[in-house]
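One protein chain is absent from this view; the other protein chains keep their places.
Up next, subunit A:
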Amino acid sequence: DSHIQYERVGADVTMKCGSMDWDAAVTWTANGTDIDESHLNGSYLILKNVDLTQSGQYSCYEGSSWHLKYQTYLRVGTPPKEPVLMCRSNNYPKGFYCSWHLPTPTYIPNSFNISVIHGTKEMVCEKDVFPKNRCHIRYLQLFSTVKYKVTLTVTNALGKTSTTLTFDEFAIVKPDPPESVVAKPVPNNPRRLEVSWQNPSSWPDPESFPLKFFLRYRPLILDQWQHVELSDGTSHTITDAYAGKEYIIQVAAKDNDIGTWSDWSVAVHATPWTEEPKHLTTEAQVTETTSASTSSFMPPPTTKICDKGAVVGSGAVAVCWTAGLVLAAYGALFI
């Protein structure tokens, strides 16, 4: 006769050997290892102030016959603490999703129940297969002033807790960051960098629900960002870059009318075009493979030192070491 028993960390646990009398001779094992008699009170097993390491299979055998009389799986854990819940619409106006997690683990299985109420209407939040602690919901109405109320209840064998979030339709709109950000130098323009990007693919209808963008950039050597807000278009030319300096650039997106800014996109790096320094002979230090042979003329940053002469970041950040040491020195002449 085997079952699972849940107990709180720190509790005192008493296990009976099934229907055996108190004064019966028994042997208890924990995960196959005999338990010392000092833990027994008659045939009862006493575990005081249990901790997580005491989780396991406990078995009780009749003294002489070694018949298995009782078996249980002890799971030591905690009741759930108030969960952290967040809801967001990154695919407006289709719908929104809510995701949650527990601030501390319980070490035992938990079940989650989520309810979404809009005014008097109860809506169904469909649980995602992956990740597990997430569900999504389709908007049945748009432009409503009625708030949404989302309640998450977490239950396990040792307790129950819940949390509620109340919000407006517009307040939770936050797009994903822009994708495929590309920054390129502009030939013959030592102070320009051309930046382009794409709408996040999760945003379903950028034509009807256009996004606006926020670009930030700075040379690596400085801490202060420059900012540009762009109300349309998915490209921008920086015209005040410091010649020869490597820049870090990021873009964020926001619905034109509602909601909040996305997180920043993956950062891309680029260095403005510089003229070939004819009087310098050098060897470039590169981390990317290069097909350029060393010569007395260092190629401008558009060449193959980095893939395609441009730095693309949409899943990885590629840091390019151009003939940077030389160019930086050369560029410093213009600062």
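One rule holds for everything that comes next: a contact is a pair of C-beta atoms (placed from the backbone, for glycine too) under 8 Å apart; a residue touches a chain by one contact, two chains touch by 3 or more; residues count from 1.
In this section, contacts and distances are computed from a predicted model.
With the options "Ciliary neurotrophic factor", "Vacuolar protein sorting-associated protein 35", "Phospholipid/glycerol acyltransferase domain-containing protein" or "lipoyl(octanoyl) transferase" in hand, the undepicted chain maps to the protein name "Ciliary neurotrophic factor" (source: UniProt). Here the missing chain is touched by one residue of A:Ser19, A:Thr53, A:Thr104 or A:Thr145, and it is A:Thr145.
One of A:Thr53, A:Thr104, A:Asn188 or A:Ser208 touches the chain omitted from the figure, and that residue is A:Ser208. In the full complex, subunit A makes contact with the omitted chain through residues 93, 140-147, 170, 207-210, 256-258.
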